[in-house]
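Heads up, this is only part of the complex; the chains shown haven't been moved.
First chain written, first letter: the chains are A and B, and each begins at residue 1.
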Amino acid sequence: MVKNCVLLAAVSLLSAIQQAYFALKVENARKKYKVIPPSVTGSPDFERIFHAQQNSVEFYPPFLVVLWSSGLFFNEEIASVIGLVYLFSRCMYFNGYAESTKRRLPGFRIGIAMLLILTSLSIGGIANSVSDKYFDFNLAKKMRKMFL
Amino acid sequence: MVKNCVLLAAVSLLSAIQQAYFALKVENARKKYKVIPPSVTGSPDFERIFHAQQNSVEFYPPFLVVLWSSGLFFNEEIASVIGLVYLFSRCMYFNGYAESTKRRLPGFRIGIAMLLILTSLSIGGIANSVSDKYFDFNLAKKMRKMFL
(Lines give C-alpha, C1' and ligand atoms only; values in the text may rest on other atoms or scores of the structure.)
Protein backbone atom coordinates (compact mmCIF):
# COMPACT_ATOMS: atom_id res chain seq x y z
CA MET A 1 0.00 0.00 0.00
CA VAL A 2 2.89 2.31 0.87
CA LYS A 3 4.04 2.05 -2.76
CA ASN A 4 0.67 3.39 -3.91
CA CYS A 5 1.22 6.74 -2.24
CA VAL A 6 4.89 7.45 -2.79
CA LEU A 7 4.18 10.33 -5.19
CA LEU A 8 1.76 11.88 -2.70
CA ALA A 9 4.42 11.51 -0.01
CA ALA A 10 6.99 13.14 -2.30
CA VAL A 11 4.70 16.15 -2.97
CA SER A 12 3.89 16.36 0.76
CA LEU A 13 7.57 16.35 1.64
CA LEU A 14 8.23 19.08 -0.91
CA SER A 15 5.38 21.11 0.58
CA ALA A 16 6.84 20.69 4.10
CA ILE A 17 10.17 22.01 2.81
CA GLN A 18 8.30 24.93 1.23
CA GLN A 19 6.69 25.73 4.60
CA ALA A 20 10.16 25.77 6.17
CA TYR A 21 11.38 28.05 3.38
CA PHE A 22 8.56 30.55 4.02
CA ALA A 23 9.27 30.49 7.78
CA LEU A 24 12.92 31.19 7.03
CA LYS A 25 11.95 34.15 4.83
CA VAL A 26 10.02 35.63 7.78
CA GLU A 27 13.08 35.18 10.02
CA ASN A 28 15.24 37.02 7.48
CA ALA A 29 12.63 39.78 7.15
CA ARG A 30 12.66 40.13 10.96
CA LYS A 31 16.38 40.88 10.82
CA LYS A 32 16.15 43.14 7.77
CA TYR A 33 13.29 45.28 9.10
CA LYS A 34 14.40 44.96 12.75
CA VAL A 35 11.15 43.47 14.09
CA ILE A 36 12.15 41.73 17.34
CA PRO A 37 10.11 38.62 18.36
CA PRO A 38 7.48 38.23 19.69
CA SER A 39 6.41 41.50 17.97
CA VAL A 40 4.88 41.06 14.50
CA THR A 41 4.17 44.68 13.59
CA GLY A 42 6.10 47.88 12.93
CA SER A 43 7.12 47.68 9.27
CA PRO A 44 4.52 47.26 6.49
CA ASP A 45 7.13 45.35 4.45
CA PHE A 46 7.62 42.85 7.26
CA GLU A 47 3.88 42.63 7.88
CA ARG A 48 3.17 41.62 4.28
CA ILE A 49 5.79 38.84 4.37
CA PHE A 50 4.52 37.70 7.77
CA HIS A 51 0.93 37.69 6.56
CA ALA A 52 1.89 35.74 3.41
CA GLN A 53 3.50 33.06 5.59
CA GLN A 54 0.55 32.98 8.01
CA ASN A 55 -1.76 32.45 5.05
CA SER A 56 0.41 29.57 3.83
CA VAL A 57 0.29 28.00 7.31
CA GLU A 58 -3.52 28.19 7.24
CA PHE A 59 -3.83 26.70 3.77
CA TYR A 60 -1.39 23.87 4.47
CA PRO A 61 -3.49 21.23 6.31
CA PRO A 62 -6.53 21.56 3.99
CA PHE A 63 -4.16 21.25 1.01
CA LEU A 64 -2.72 18.01 2.42
CA VAL A 65 -6.24 16.65 2.99
CA VAL A 66 -7.44 17.28 -0.57
CA LEU A 67 -4.10 16.15 -2.05
CA TRP A 68 -4.27 12.78 -0.27
CA SER A 69 -7.99 12.16 -0.66
CA SER A 70 -7.90 12.91 -4.39
CA GLY A 71 -4.68 10.89 -4.72
CA LEU A 72 -5.95 7.83 -2.84
CA PHE A 73 -9.55 7.80 -4.11
CA PHE A 74 -9.25 9.28 -7.59
CA ASN A 75 -5.78 9.06 -9.16
CA GLU A 76 -2.34 9.42 -7.58
CA GLU A 77 -0.47 10.79 -10.62
CA ILE A 78 -3.09 13.44 -11.48
CA ALA A 79 -3.35 14.58 -7.85
CA SER A 80 0.44 14.83 -7.57
CA VAL A 81 0.78 16.97 -10.69
CA ILE A 82 -1.97 19.35 -9.54
CA GLY A 83 -0.31 19.41 -6.12
CA LEU A 84 2.96 20.50 -7.73
CA VAL A 85 1.19 23.32 -9.60
CA TYR A 86 -0.34 24.35 -6.28
CA LEU A 87 3.09 24.51 -4.61
CA PHE A 88 4.37 26.63 -7.48
CA SER A 89 1.37 28.98 -7.16
CA ARG A 90 2.09 29.42 -3.43
CA CYS A 91 5.63 30.53 -4.29
CA MET A 92 4.16 33.06 -6.74
CA TYR A 93 1.75 34.24 -4.04
CA PHE A 94 4.47 34.55 -1.41
CA ASN A 95 6.94 36.44 -3.59
CA GLY A 96 4.18 38.64 -4.99
CA TYR A 97 2.86 39.53 -1.54
CA ALA A 98 6.41 40.35 -0.38
CA GLU A 99 6.50 43.01 -3.13
CA SER A 100 3.02 44.53 -2.70
CA THR A 101 -0.45 43.66 -1.39
CA LYS A 102 -1.86 43.64 -4.92
CA ARG A 103 0.74 41.32 -6.43
CA ARG A 104 -0.35 38.48 -4.14
CA LEU A 105 -3.46 37.94 -6.27
CA PRO A 106 -2.29 35.99 -9.40
CA GLY A 107 -0.58 33.25 -7.35
CA PHE A 108 -3.46 33.20 -4.90
CA ARG A 109 -6.03 32.64 -7.63
CA ILE A 110 -4.10 29.80 -9.29
CA GLY A 111 -3.74 28.18 -5.87
CA ILE A 112 -7.48 28.42 -5.20
CA ALA A 113 -8.20 26.92 -8.63
CA MET A 114 -5.89 23.95 -7.90
CA LEU A 115 -7.53 23.40 -4.50
CA LEU A 116 -10.97 23.45 -6.14
CA ILE A 117 -9.87 20.84 -8.69
CA LEU A 118 -8.36 18.59 -5.98
CA THR A 119 -11.55 19.00 -3.90
CA SER A 120 -13.75 18.05 -6.87
CA LEU A 121 -11.63 14.97 -7.64
CA SER A 122 -11.78 14.01 -3.95
CA ILE A 123 -15.56 14.35 -3.82
CA GLY A 124 -15.90 12.21 -6.96
CA GLY A 125 -13.45 9.56 -5.76
CA ILE A 126 -14.80 9.34 -2.22
CA ALA A 127 -18.44 9.32 -3.34
CA ASN A 128 -17.61 6.43 -5.69
CA SER A 129 -15.79 4.51 -2.93
CA VAL A 130 -18.60 5.06 -0.42
CA SER A 131 -21.26 3.92 -2.89
CA ASP A 132 -19.09 0.92 -3.79
CA LYS A 133 -18.43 -0.10 -0.17
CA TYR A 134 -21.84 0.57 1.37
CA PHE A 135 -24.24 0.22 -1.59
CA ASP A 136 -22.18 -2.12 -3.77
CA PHE A 137 -22.41 0.31 -6.67
CA ASN A 138 -19.18 1.39 -8.37
CA LEU A 139 -19.90 4.08 -10.96
CA ALA A 140 -16.27 4.37 -12.13
CA LYS A 141 -16.12 0.65 -12.97
CA LYS A 142 -19.48 0.79 -14.77
CA MET A 143 -18.34 3.72 -16.88
CA ARG A 144 -15.06 2.03 -17.73
CA LYS A 145 -16.96 -1.09 -18.87
CA MET A 146 -19.32 1.00 -20.94
CA PHE A 147 -16.52 2.64 -22.93
CA LEU A 148 -13.87 -0.09 -23.08
CA MET B 1 -6.73 -0.68 2.80
CA VAL B 2 -7.96 2.51 1.13
CA LYS B 3 -11.51 1.18 1.44
CA ASN B 4 -11.08 0.92 5.21
CA CYS B 5 -10.68 4.66 5.59
CA VAL B 6 -13.15 6.12 3.12
CA LEU B 7 -15.43 7.47 5.86
CA LEU B 8 -12.46 9.11 7.59
CA ALA B 9 -11.46 10.62 4.26
CA ALA B 10 -15.02 11.88 3.73
CA VAL B 11 -15.09 13.58 7.16
CA SER B 12 -11.60 15.01 6.53
CA LEU B 13 -12.70 16.40 3.19
CA LEU B 14 -15.76 17.97 4.82
CA SER B 15 -13.51 19.50 7.47
CA ALA B 16 -11.21 20.95 4.79
CA ILE B 17 -14.24 22.55 3.12
CA GLN B 18 -15.26 23.94 6.53
CA GLN B 19 -11.80 25.50 6.94
CA ALA B 20 -12.23 27.15 3.53
CA TYR B 21 -15.68 28.38 4.58
CA PHE B 22 -14.26 30.01 7.75
CA ALA B 23 -11.46 31.65 5.75
CA LEU B 24 -14.07 33.02 3.33
CA LYS B 25 -16.07 34.46 6.25
CA VAL B 26 -12.95 36.35 7.36
CA GLU B 27 -12.49 37.73 3.85
CA ASN B 28 -16.10 38.96 3.83
CA ALA B 29 -15.67 40.48 7.32
CA ARG B 30 -12.58 42.30 6.03
CA LYS B 31 -14.69 43.96 3.36
CA LYS B 32 -17.64 44.66 5.68
CA TYR B 33 -15.55 46.23 8.46
CA LYS B 34 -12.98 47.72 6.05
CA VAL B 35 -9.91 46.01 7.54
CA ILE B 36 -7.30 46.09 4.77
CA PRO B 37 -4.76 43.19 4.68
CA PRO B 38 -2.23 42.62 6.17
CA SER B 39 -3.85 44.47 9.12
CA VAL B 40 -5.91 42.26 11.46
CA THR B 41 -7.10 44.85 13.96
CA GLY B 42 -9.31 47.94 14.03
CA SER B 43 -12.86 46.62 14.48
CA PRO B 44 -13.81 44.38 17.45
CA ASP B 45 -16.41 42.67 15.23
CA PHE B 46 -13.76 41.74 12.70
CA GLU B 47 -11.31 40.72 15.43
CA ARG B 48 -13.77 38.21 16.89
CA ILE B 49 -14.40 36.57 13.51
CA PHE B 50 -10.67 36.57 12.78
CA HIS B 51 -9.88 35.04 16.15
CA ALA B 52 -12.58 32.37 15.68
CA GLN B 53 -10.97 31.36 12.39
CA GLN B 54 -7.46 31.40 13.87
CA ASN B 55 -8.67 29.10 16.63
CA SER B 56 -10.14 26.73 14.02
CA VAL B 57 -6.83 26.71 12.15
CA GLU B 58 -5.01 25.75 15.38
CA PHE B 59 -7.46 22.98 16.26
CA TYR B 60 -7.47 21.50 12.76
CA PRO B 61 -4.30 19.32 12.63
CA PRO B 62 -4.80 17.81 16.12
CA PHE B 63 -8.41 17.05 15.15
CA LEU B 64 -7.25 15.20 12.03
CA VAL B 65 -4.72 13.21 14.10
CA VAL B 66 -7.25 12.00 16.69
CA LEU B 67 -9.92 11.40 13.99
CA TRP B 68 -7.60 9.13 12.02
CA SER B 69 -5.94 7.35 14.93
CA SER B 70 -9.29 6.54 16.57
CA GLY B 71 -10.73 5.58 13.17
CA LEU B 72 -7.84 3.31 12.16
CA PHE B 73 -7.09 1.73 15.54
CA PHE B 74 -10.49 1.72 17.24
CA ASN B 75 -13.51 1.93 14.90
CA GLU B 76 -13.97 3.84 11.68
CA GLU B 77 -17.75 4.37 11.88
CA ILE B 78 -17.74 5.59 15.49
CA ALA B 79 -14.82 7.95 14.88
CA SER B 80 -16.53 9.38 11.77
CA VAL B 81 -19.79 10.10 13.59
CA ILE B 82 -17.96 11.83 16.46
CA GLY B 83 -15.95 13.72 13.85
CA LEU B 84 -19.17 14.97 12.26
CA VAL B 85 -20.46 16.17 15.66
CA TYR B 86 -17.13 17.96 16.12
CA LEU B 87 -17.47 19.74 12.76
CA PHE B 88 -20.99 20.83 13.73
CA SER B 89 -19.73 22.13 17.09
CA ARG B 90 -17.06 24.20 15.31
CA CYS B 91 -19.78 25.85 13.22
CA MET B 92 -21.65 26.67 16.44
CA TYR B 93 -18.45 28.07 17.93
CA PHE B 94 -17.66 30.17 14.86
CA ASN B 95 -21.12 31.66 14.47
CA GLY B 96 -21.41 32.22 18.23
CA TYR B 97 -18.04 34.00 18.40
CA ALA B 98 -19.01 36.20 15.43
CA GLU B 99 -21.95 37.45 17.57
CA SER B 100 -20.19 37.94 20.90
CA THR B 101 -17.16 36.69 22.86
CA LYS B 102 -19.42 34.87 25.33
CA ARG B 103 -21.48 33.00 22.73
CA ARG B 104 -18.40 31.12 21.54
CA LEU B 105 -18.51 28.89 24.63
CA PRO B 106 -21.30 26.30 23.97
CA GLY B 107 -19.85 25.21 20.62
CA PHE B 108 -16.33 25.33 22.04
CA ARG B 109 -17.21 23.00 24.92
CA ILE B 110 -18.96 20.42 22.70
CA GLY B 111 -15.92 20.48 20.41
CA ILE B 112 -13.54 19.87 23.33
CA ALA B 113 -15.74 16.98 24.54
CA MET B 114 -15.64 15.36 21.07
CA LEU B 115 -11.84 15.76 20.91
CA LEU B 116 -11.51 14.15 24.35
CA ILE B 117 -13.64 11.18 23.25
CA LEU B 118 -11.61 10.75 20.03
CA THR B 119 -8.37 11.01 22.03
CA SER B 120 -9.56 8.35 24.52
CA LEU B 121 -10.60 5.98 21.72
CA SER B 122 -7.21 6.57 20.05
CA ILE B 123 -5.30 5.82 23.24
CA GLY B 124 -7.29 2.61 23.73
CA GLY B 125 -6.95 1.49 20.12
CA ILE B 126 -3.25 2.32 19.81
CA ALA B 127 -2.37 0.78 23.22
CA ASN B 128 -4.13 -2.42 22.13
CA SER B 129 -2.31 -2.46 18.76
CA VAL B 130 1.09 -1.82 20.37
CA SER B 131 0.59 -4.55 22.96
CA ASP B 132 -0.60 -6.89 20.19
CA LYS B 133 2.33 -6.16 17.87
CA TYR B 134 5.19 -5.94 20.38
CA PHE B 135 3.97 -8.11 23.28
CA ASP B 136 1.63 -10.43 21.37
CA PHE B 137 -1.24 -9.53 23.70
CA ASN B 138 -4.52 -8.34 22.18
CA LEU B 139 -6.91 -7.21 24.92
CA ALA B 140 -9.75 -6.37 22.51
CA LYS B 141 -9.76 -9.91 21.07
CA LYS B 142 -9.63 -11.49 24.56
CA MET B 143 -12.59 -9.42 25.72
CA ARG B 144 -14.58 -10.30 22.62
CA LYS B 145 -13.91 -14.01 23.23
CA MET B 146 -14.93 -13.70 26.86
CA PHE B 147 -18.35 -12.27 26.04
CA LEU B 148 -19.22 -13.96 22.76
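Heads up, the rule we're going with is that a residue touches a chain if its C-beta (ideal position, glycine included) is under 8 Å from a C-beta of that chain, and two chains touch if they have at least 3 such contacts.
Source: prediction; values computed, not measured.
Because all chains derive from one sequence, the complete complex can be expressed as a copy number, which is 3 in this file against the 2 shown.
The rule is simple: only the chains that are shown with their structure count from here on.
With centres taken as mean Cα positions, subunit B sits 20 Å from subunit A. In the complex of the two chains, the subunit A residues touching subunit B come out as 1, 4, 44, 47-48, 50-51, 57-58, 61-62, 65-66, 68-69, 72-73, 101, 115, 119, 122-123, 126, 129-130, 132-133.
Across the interface of their complex, subunit A is touched by residues 1-3, 6-7, 9-10, 12-13, 15-17, 19-20, 23, 36-39, 57, 60-61, 64 of subunit B.
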